[in-house]
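For reference, the structure is listed below as structure tokens.
The complex is shown incomplete by one protein chain, all other protein chains being positioned as in the whole.
Up next is chain A:
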Amino acid sequence: MTPVDLFHGLTAEALALAGALALRRAWIKPDGLRPWLIAGGWLLWLVAVLFGQGVWGSVLGIAIVVSLICMTGALVVLSNVERRNVKTRMPREAALEPSDRKRVMWRGWLRGVLAGPLAGMAALGVGLAIAICSPGPPQTRMVIGGLLVPFLWAGGMAWTLSDNKIIRATCVLVGVAAVSLGAAFLKGSIA
């Protein structure tokens, strides 16, 4: 690491830290400065990203600076730990509880099948349909379709595990899987 690299890194870190501190100050004290501090905090982070892009390149700069902002924000929070006053409970701490579902064996298994294989098949079907049926170079379609698969599967998993209307989720997932896989296999060509 050269002194210039160090200078660039420290500058990006200073901007990330200044942004986090401005936002924290806005969060602590809701006075007249608050809107300015919120805008200033986000602006500092934007400047950090632009600075990173200028120094390290467009994609690399974003990746480095966003990583820095994430870590800096977490460290700012961790360095300001407070002791909870057990006598004065904050309103936000009356947190919601997870919905209390009746434990029914078949529903549990069905939910597992929906979140796992069925949501996976539906996601795979949509990814394949995009890879096969959308325009553009085959490699681009395959990678974008492929990247969509875990994202859609995760979304389907989150939905089926949360939705209390389990039959609705079953119908939608079966329908999506049938239509998308059908379209992909019917076209049957990546060219």
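Definition applied: a contact is a pair of C-beta atoms (placed from the backbone, for glycine too) under 8 Å apart; a residue touches a chain by one contact, two chains touch by 3 or more; residues count from 1.
Simple rule for what comes next: contacts and distances are computed from a predicted model.
For the omitted chain of this complex, the UniProt record lists the protein as "Peptidase", which is one of "4Fe-4S dicluster domain-containing protein", "Zn-ribbon domain-containing OB-fold protein", "Amino acid ABC transporter permease" or "Peptidase".
Set against the missing chain, the residues A:L78, A:M105 or A:I167 yield one that touches it, A:L78. Annotation: of A:A18, A:V66 or A:V179, A:V66 touches the absent chain (contact as defined above).
Touch with the chain omitted from the figure is made, among A:A18, A:V113, A:M157 or A:V179, by A:M157. The chain not shown here is touched by just one of A:L17, A:A131 or A:L173, and that residue is A:A131.
Within the complete assembly, residues 1, 5, 9, 23-24, 27-28, 30, 34, 56-57, 59-60, 63-64, 66-68, 70-71, 73-74, 76-78, 80-86, 92-93, 95-99, 101, 115-116, 120, 124, 127-128, 131-132, 136-147, 149-151, 153-155, 157-164, 181, 184-185, 188-190 of chain A touch the chain that is not shown.
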